[in-house]
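Dropping a structure here in structure tokens format, bear with me for questions.
Yeah, one chain of the complex is gone here, protein chain that is, but the others are all in their spots.
Chains here go by letter, A, B and C, matching the order in which they are written, and residues are numbered from 1 within each.
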Amino acid sequence: MIKLTRHEIDYAVLTESVRSQQSGAIVLFLGTVREMTNGHQTVALDYEAYHEMAEAKLAEIESEARKMWPVDRVGIVHRLGHLELGDISVAVAVSCPHRHQAFEAGKHLIDRLKELVPVWKKEYLNDGTSAWVHPCVKSADHAVSAAESATENRGNDLLQSTRKPE
Amino acid sequence: MIKLTRHEIDYAVLTESVRSQQSGAIVLFLGTVREMTNGHQTVALDYEAYHEMAEAKLAEIESEARKMWPVDRVGIVHRLGHLELGDISVAVAVSCPHRHQAFEAGKHLIDRLKELVPVWKKEYLNDGTSAWVHPCVKSADHAVSAAESATENRGNDLLQSTRKPE
Amino acid sequence: MKLDVKLFARAKDLAGADWVQLDVSDSANVGDLRNALIERFPDLSPLVPRLLVAIGTDYADDQTQLHPGAEVACFPPVSGG
Partner (left out) sequence: MKLDVKLFARAKDLAGADWVQLDVSDSANVGDLRNALIERFPDLSPLVPRLLVAIGTDYADDQTQLHPGAEVACFPPVSGG
């Protein structure tokens, strides 16, 4: 099951969808909206996606994981729209015969999702400002390492800030 | 939340118990009863524990993980008694600020549980035989590597078989 | 040729539109498209060196040739998850 949704993610449904008698191990990853990041305070996030491409890339990373581990079933759901603190933004579930495979495959799936899948978050802070989070990538002119955001990766892109008081 | 239970594990309750606005990442591991292992077919498992020591060891491995990663909340439930194919035997949930911490801590918790916590499984096969699974350990006389069982680690202990027709 | 280019996230905000039609030469590649985009929307310039380009559902580098009817999208580095 691969999908983007504007509704609350039901991770139990997702987890049930990867259960199988052929697999002894299930790993579920949940990304949730975190309050504090490097001393600033997040109050909400908005997620936007390039829908068709995001679904295609999610299917690609599933195939990629299947080439690397004996993956039984995979489920990935990414939420879009407005999320409050503590809300689940993404859920990745994977089942494999053995646990180390499931941990490695699960980690790979979420790592690749964050690299490849065209989804963006806009962050709202408690000081009334907001900004798109765009992790820096290496280019001819720039080689900047990504820092942390209110879920996982914050870009230094805030340097070129679009923040304005709301 | 650390406990042993004779009832079906409700992993959603466990997962909710580790959610927190301070953490952006939750990893849940589920061990389930797998049918096929190295060509033999499992039909059921019975789990038994040394209850007081098992709970103490689970608390110890939680402390251990807290020393190694910035762990926010931990939940571990191990099921005891009779389990059928596909049933969940163990659930480990952990929340951390960032995802790689949560993956590493989750993997550590289940790895150590399997090493340290006094719980044993008896395996029932489709040929009517049954046997306790006791992974081999290094001793003065023996240094044998553990193989696989219907959940994760099968011992070579079947060499000294206690199997009898039921 | 005329190409409709989808824009997302901060690229969309800076351009003030979620898509734009650009006119590029028939032999244009993705690099030429970037240049046409920044010419049309100077406000995008801080973003352009890092702007990703997709054709269909695949990422494309600057050397990738464009063709009429290509489904093109431009957007900043992704930040999902």
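In the analysis below, a residue touches a chain if its C-beta (ideal position, glycine included) is under 8 Å from a C-beta of that chain, and two chains touch if they have at least 3 such contacts.
All values derive from a computational prediction rather than experimental measurement.
Seen in the complete assembly, the chain not on display touches B. Checked against the hidden chain, the listed residues B:Ile9, B:Val27 or B:Val90 yield one contact partner: B:Val90.
Where chain B meets the omitted chain, the residues involved are 31, 47-50, 52-54, 56-57, 78, 89-90, 110, 113-122, 132-137, 139-142, 149, 151-153, 155, 157, 160, 162.
We adopt the following convention: only the chains that are shown with their structure count from here on.
Under the contact definition, chain A and chain C share no contacting chain. Our note on geometry: chain A versus chain C, Cα centroid distance of 24 Å, whole angstroms.
Each chain gets one centre point, the mean of its Cα atoms, and the points for chain A and chain B are 28 Å apart. Averaging C-alpha coordinates per chain places the centre of chain B 50 Å away from that of chain C.
Counting partner chains per residue, chain C has residues 81 touching two or more of them. Counting only residues that touch two or more partner chains, chain B has 99.
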